[in-house]
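What you see is the complex with one protein chain gone and the rest in place.
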């Protein structure tokens, strides 16, 4: 088991997939992180050297991920609502925000957009 | 009024019952294991030579070309029933000197011969024939009876015959020589027709093709072919089977030689567990819409299909991760008599025997 940013990952997992389990890190960000520390893309968590683990943790702690990112996300939506914009209203009404049709296919908006938005 | 029996059914069913029964009772007659073995073993004269493959199981039309072709050791020496009967009749009717007991039995007797014997009949014979007898010198330039002329030829002695035959042969050869001189391009004889497998559409053995197609899922033929290649390689490299005396394979080359010819090996395995019949649910034989099982004989291809289906189904219960490996192991298990497919076949045959009585109800 290897700790990366306080999370415990089993050794057989891929480093790339493990990084992508953090909120705010996708394919692109994880690939770039790996390249930065010269880790090949099929590397397993167990194969990381100690220094590389520390490097990754340090790099991750500088990035805006997980709760910081969530908070920012919610703040942005809140700002839209408070300034009384159309987008803010759509968020509050549980409707699509970006001009999609509402006759069908708005499941995502119904699920996510509400007064008390959670992530 | 009693309901009419279905005549169509009855007619279909009776030969079904009657005809192949002799075959069913003697499964060793099978010539269908005449798998394609090469005729020419330049290097292995010990191996059995070829037998024909596509002889149908219950075809009563035997003979024909069958007598000319060389018999393999796997072929059963017993002739077909009808041949046997003819043979017996021949023996019974023969005298010791080898001539037929009654010529009428062997070949029809011309009317004129009968008339010669029978004075009474001569009086009532047609006028044309009476005229012929009166002018009995045989002045007619032609003969109406082929048989008589043959007899005449026979009587004339062989020496003349041989002379003329030699002369004719001589002439033919002369003409041929002349033709060869005239057409120097004809150096070689006519091209023989290609064997069946040289056509690219039929390049694989028929069983092999059938097995491959049955391995196929979702129309992925090349995947199936790859699996088939794996299976054949496994049969080729796995240790030769220890045959179970209770469940022997069909007669073929001895077990240690089988892996050298995996197609033959596969064919023997499949044909050994192929059932002779299937059970059909037939409605309307008994009243009230109830259905009964009646045994129906299967053709060679159908039998093989059933056997292959069984083998593949049985292989699904194996633990190997690889599909082709499962099937290959199951095949070896069949060859060694360990597989459940044998039980299936026995069960099927037992049911078939039991349900023969249902067929009896179909006869009027």
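Going by the order they are written in, the chains are A and B; count residues from 1 in each one.
Please note the rule applied: a residue touches a chain if its C-beta (ideal position, glycine included) is under 8 Å from a C-beta of that chain, and two chains touch if they have at least 3 such contacts.
To be clear about the criterion, contacts and distances are computed from a predicted model.
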| item | value |
| --- | --- |
| Name of the absent chain as recorded in UniProt (options "Dynein light chain", "DNA replication complex GINS protein PSF3", "Small ribosomal subunit protein mS29" or "ABC transporter domain-containing protein") | "Small ribosomal subunit protein mS29" |
| Listed residues B:212, B:261 or B:348, member touching the removed chain | B:261 |
| Interface residues of chain A (partner: the chain not displayed) | 31-32, 34-43, 47 |
| Contact footprint on chain B, counting only the chain that is left out | 1-3, 5, 34, 36-44, 47, 50, 52-53, 195-197, 204-206, 208, 232-233, 236-240, 259-263, 284-290, 319, 321-322, 357, 360-364 |
